[in-house]
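Note that one protein chain of the assembly has been removed; the remaining protein chains are unaltered in position.
A and B label the chains in the order they appear, each numbered from 1.
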Amino acid sequence: MKTKVKPLPPVNLPELRQVGKPLRRVDAMGKIVGKTLYAADMFMPNMLHAKVFRSTEPHARIKRLDVSKARALPGVVCVMTNEDLPQGILVTDMPGQTGQRRRASSDTHVLAKDIVRFVGDPIALVAAETLAIAEQALKLIEIEYEPLPAVFDVIEAMKPNAPVVTAPNNIVSQYKVRKGNVKAGMEAADIIVENTFSVPFVDHAYLEPEAGLAWIDDKGVINIRVCTQVVEHFRSIALALGVPQNKLHIHGTMVGGGFGGKEDITVEIFIGLLTQKTHRPVMLEYTREESILAHSKRHPYQITHRTGVTRDGKITAAEITLIANSGAYVYLSPYVLLYSTGTATGPYRVDNLSIDSYAVATNNPFTSAFRGFGVPQACFAHELQMDDIARKLGLDPYELRSKNYLKTGDYGVNQKITTAAWLEETATRVLEALGEKTPSSGSIKVGQGIASYMQSYGRIMWFHDTSQAWVTLEMDGTVTIRSGIPDLGAGQVSAVCQIASEVLGVPLEEITVYHTDSALTPLAGTSTATRQLFMSGNAVFQAASAIRQVIIERAAQKLEESPENLDLADRKVIVKSDPNQYLPLREVIALCASEGKPLSNLALFKAPFTDPIDPENVQGPIWPDFTFGAFGAEVAVDTETGEITLLKTVACHDVGRAINPAAVCGQIEGGGVQGIGYATMEEVIVKDGHILTPSLSEYLIPTACDVPSTQVIILESGTGLGPFGAKGIGEPALTPAAPAIVNAVTDAIGVQIKSIPITPEKILSALNQNQNT
Amino acid sequence: MLPEFDLVMPENLQQALENLGQRNPGVVPVAGGTNLTVDMRSRRHTPATLVNIEHIQELTGILQEDDRIEIGSCVTIAEILKSPIIAAVAPALIEAARGFANPLIRNRATIGGNLADASPAADTAPSLLVHNAQVELWSKKNRRILPLDEFFVGVRKTVLQPDEIIKSVHVPKTNRPSASSFYKLGLRKADAISVASVAVYLEKKNGACGQVRIAMGSVAPKPLRAYAAEELLTGKHLSLKLIEEAAKLAAEASSPISDIRGSAEYRRRMVFVLTRRLLTHLAEMMELKDW
Partner (left out) sequence: MDPKVITLTVNGRKHQVALPPNITLLRALREYLGYVDVKNGCEKGDCGACTVLLNGKAVNSCLVLAWQANNAEIITTSGLGSAENPHPIHRAFADEGAAQCGYCTPGMVISAKALLDENPHPTEAEIREAISGNLCRCTGYGQIVRAIQKAAEIINKEGDAS
C-alpha cells in the first residue's frame, strides 16, 4: 500500500468500568431463548383478526365499493371503509414532539376516499372471528375502479401536463444551495467531470412483518401493542381515532428490525379503529407480501454531479442535481431530501457550490425513512464521482479524496464541522486493512474500492428534540430505568443500562429497564435519526448523575471525605485515594431514604435548538453533529458471467466512544451488509406501479454465504455529543458500503457502472458496451 | 393461511395410489411440501385433496441395482447430497443438490417433488437429464418407465396423469470412464432461483470424446437437452474451438424468456459461457483436452 496510515491525534479517553466493555446485552438472552414476546406473539381472549383490503390500481377513482357481502359473511364482525371513520386523517409528517406545525400537504386519509394513488393503498378493514374468515371476507368486497392517468417516472411527473399525484405539480419538496461563485470555480478547473447516477427502490426487509394488537381497557383507554420506532405516534393515532391523547396508550414491543420502515404509522390506526368499533381485542399481522406492499421504500434517486477539478485534484466547483422519487404520498420525503441535499458533496470541501434538489410524487409505492435517510443515495453518487474524477486525472482515489476532505472548522454544504472529522484516519486504516490487491486470474478480475462519508446523528435541530429518562435507585441497590425508547435491536435499551451502570456503580445485570410505553415510561423520542444513544443516553446519564450526586454527597458527610474524592463502583461508595475505605451502596441508600433524599430522577435532555432554514438557500446549522468514516472492499468479478464475489470488506468509523464495542461492531457489520445488499442485489422492481418482487423469493437480501466477515476498526475520538463523547453509528454504518463495492467492481473491470444493484447481467452488459466502443 | 383441503394419510403405496385414482380430479400428492404449500398459500394451486406420501416406504431410499441406481421419489435433496452411491454415479446431481435452495429446504424437498413441479428452473433436472435418468411412474392400474426428457412438457407441465405418481428416478450406471458437472447461476450465492443452469456429462472413448450430454435449466419452458451440441462433440477430439462451437449450439437450442431475474439475451449468453466452461473443465479432468 502506498498510503501511510494517518496517526491519530491525541485523545483523552478515561478508562471506565462499564462503558467501553463488550458486555452481554440486557435484551440478548430473552431473545435467544425465545422469551421475548414480539408484537405478534401475544394473544387475547375473544380476540378478532383483522385484514386490510388494498388497491390493485396505481391511480384510480373508486366508482363503486360494496362491502355488504363481506359484512354478511358469518364470522365477520366489522367492515370499515372511509365512510365509517370518525376522523380519518392520517398524519404522515414527522411526529411533532414539541408541537411544531406539520406540513398540511402531508396529511392524507387512513382509508382511501374516492381516489387510490398506489397499488396497496388501503381501502377497507375487516375484523373477523378467525383469520381464515377475515381473508375470505376480503374476497367478497366488490370494487370497481375508473383508472386515472398515472405517472411513474420522476422526470415525466415534473412535466407541466403530467397527471397530478400531489397538488399542484407533484413537486412535494425542493431545496436550493447557492454558495460561492460556481461560474468562476468551473473556469478555474482544469477538467469538468459530469455523471448521472441512479439508485432503486429498496425494501427494509426486516425479519418481523408489521403486527399489532389493540384493546380497550377498563378506563376506556385504547391500548395498542405494536412494533414501532415511534411511540409518539399516539398523538396522531388519537387524532385519527377522534379520542383525546390521554385515552390512547401505545405499548411498544421489542421491534424485530425497523431500519426506518416502522418509523411511519403501520397497523396502529387500523386496529385502533376496529377495536373502537367492535369493543373486542383486534390483532393485525401483515404477511410478508403485505408488508412489502404496505410500508415505505427507500427513495430511488437520480443524481447528477458536475464537478470542476484542478489537475492536481482540488475541487473548484460543483453543480449537483438530486431528484428523489417520493411515490404516492409525502411522508418523510421533504426531510429525506434535505438530508441528501446537506450531504450531496459528501465529506469534501466545495466552496463554489450549486445544488438543486427535488422530491417528486408518482403513483409508485410511497417512500420514506430507511437507514441513512437520503444520505446513502447522496454518498453513492459523490463517492462514484470521486473515483471517476480520480480516474480521469490519473490520481489515486484516496489521494484525490485526501486533497478535498473536510477538516474540523470547515463548512460542509450548509454548516460548520465542529467535532473531530477523522476522514484520513479512517480511510487510511481501511486501505491498510485491504492490503495488496489479490492478483486477478484469467477471467476473474479483482478490484478494490473505498468510500468515505459523513452522516449526521440526532434529529434536525429545528425539531427541538428532547428525551426524557427516569432512573431510580431501589432500596436493595438495584436500579430501575424507565424510558420510552423503542428498541429496534441495535442495543438501544442496553446501552442506556450500561451508562447507568457506569454512573451508579451497579452491575449491568442489576439494572432493569422498562421501555417503549407511551403512558408509563417518560417519552424518549423516536428510535430514528441515529439519535437514541445521543439523546436518551444523555438523558439517562443526567438522571443517573443526579442520583449519583445525592449518594456521593450523603456518603461524603458520613465518611467525612470531600465528594470529589468519592466514586461509585461495585455497589459501593469508595474513597478514591484509599479504595479499602468504602460504604456499601445500600447503606447510603438507606440513609438517604430515611432522610427523604430523592433516589429517583426524571431528566430531560435537550438537543441544541435552531430555527428552520430557508429552502431557497440551505445554509446554516441543521444537524447537531456528524459521524465520519470509510468502507473498503475487495471484489472478484467473473467477467464471463458477471458474478461478484466479495473477498474482503473493511469498515472504519470514528464512533466517538464505543459504549458497548460488541454492539458497535454489530451495527457496523450489519449496516455494511445492508449496504452490500444495496450494491449487489436489492431492488424492489416496480413496473407501472406494480411491485414485481412481492416476497423474499424475489426481493433478495444477502445470505450468510454472500458476505465475508467484515473487518471492523473502531476509532474513538471522544468528541461526540453523546454520553462519554459518543457519536452515532446506526445509520452511518450502512452509508459508505454500497459505493465502496461499486468502486471496487469498477476497479476490477475498468468500466464504471452508475446504477445499482450491479447484477451479474448489468456487469456483463457494461463490459460488452465497453468492448463495442 | 392455506386454503381448505382434505388431507389423506395413506399408510402404504397401494392406499396412496387408490386415493389418487378415486378422488381424482383435484387430488395431489404431497411430500416435503416446499413447493406445494407455497403455491397453495398464494392460491396458484388449490387442490381439493392432498395425499401425504412422505413416509411411504416404497418411495424412500436409494437402491443399488447392477445397471442403475433407483432414487425413491421421496428421497430428500439432503439425502442425495450425502449419498456416496449417487456421488459415484452422478456427480452432477450432487452439485445440483449442493446448490439447491438452502439446508432447511433440502431437508424437506424431494427429488420427486422437484421433477413433478416441473419448474423450468428445477435444479435437479439438468443433471438428471445428462445422466439419462428415467422416471418410473405408478398408478393404481398402470406402471411405466419414461426417459426424463419425455417427462417434461412445458412450464409446470408433465406427462404425469392425475392418478399417477413418480415412484422413483432411475440413473443408469456406466463402466466407461465418465464425468459430469453442473453449474447454476443465481442472483446470490445461496438460496437463489437459477437464472440459467447447465449440466454436462462426458465419456471418454479411445482418447476422444465418447457420449456427451448437455442439459440446461431456466432457459426454456422446460429443462432440455442440447442435442445438436452433443452431436457435434461425440467422437471428436476436444479443441477449444470445438467446445466453443458446441457451446454456441447449446445457446441456440435455448429459448429463454426475459423476467425479473435476467433477460433472454443474458440467459442465452450464459448457456454459452457455462457450457463452454463445464466442457472445458470436464475435458481437463478427463484428460481429453486437445489444446
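The rule is short, and it goes like this: contacts are C-beta pairs under 8 Å (C-beta built on N, C-alpha and C of every residue); 3 or more make two chains touch, one makes a residue touch a chain.
Treat the numbers as computed from the prediction; the structure is a model and nothing was measured.
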Task: Chains on display which the left-out chain touches in the complete complex - done: A, B
TODO: Could you tell me which of A:81, A:710 or A:743 touches the chain that is not displayed?
DONE: A:710
Open item on the list: If I consider the whole complex, including the chain that's not displayed, which of A:9, A:30 or A:149 touches that chain?
Closed with: A:30
Task: Positions on chain A contacted by the hidden chain, ascending - done: 22, 24-25, 27-38, 40-43, 204-209, 254-259, 285, 287-288, 488-491, 662-663, 665-666, 669-674, 695-697, 701-705, 707, 709-710
TODO: Just the residue numbers, please: which parts of chain B touch the chain that's not shown?
DONE: 1-7, 9, 30, 32-34, 37-38, 41-42, 50, 52, 54, 78, 101-105, 107-108, 189-191
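In the analysis below, only the chains that are shown with their structure count from here on.
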- [ ] Can you check how far apart chain A and chain B are, centre to centre, with Cα atoms defining each centre and the answer in Å?
- [x] 44
Open item on the list: Going by the contact rule set out above, which residues of chain B touch chain A in the complex?
Closed with: 1, 4, 102, 185, 187-193, 195, 260, 262-263, 266, 269-270, 273-274, 277
- [ ] State the interface residues of chain A toward chain B in the complex, per the touch definition above.
- [x] 131-132, 135, 640-641, 643, 645, 681, 685, 692-693, 697-698, 700, 702-706, 759-761, 764-765
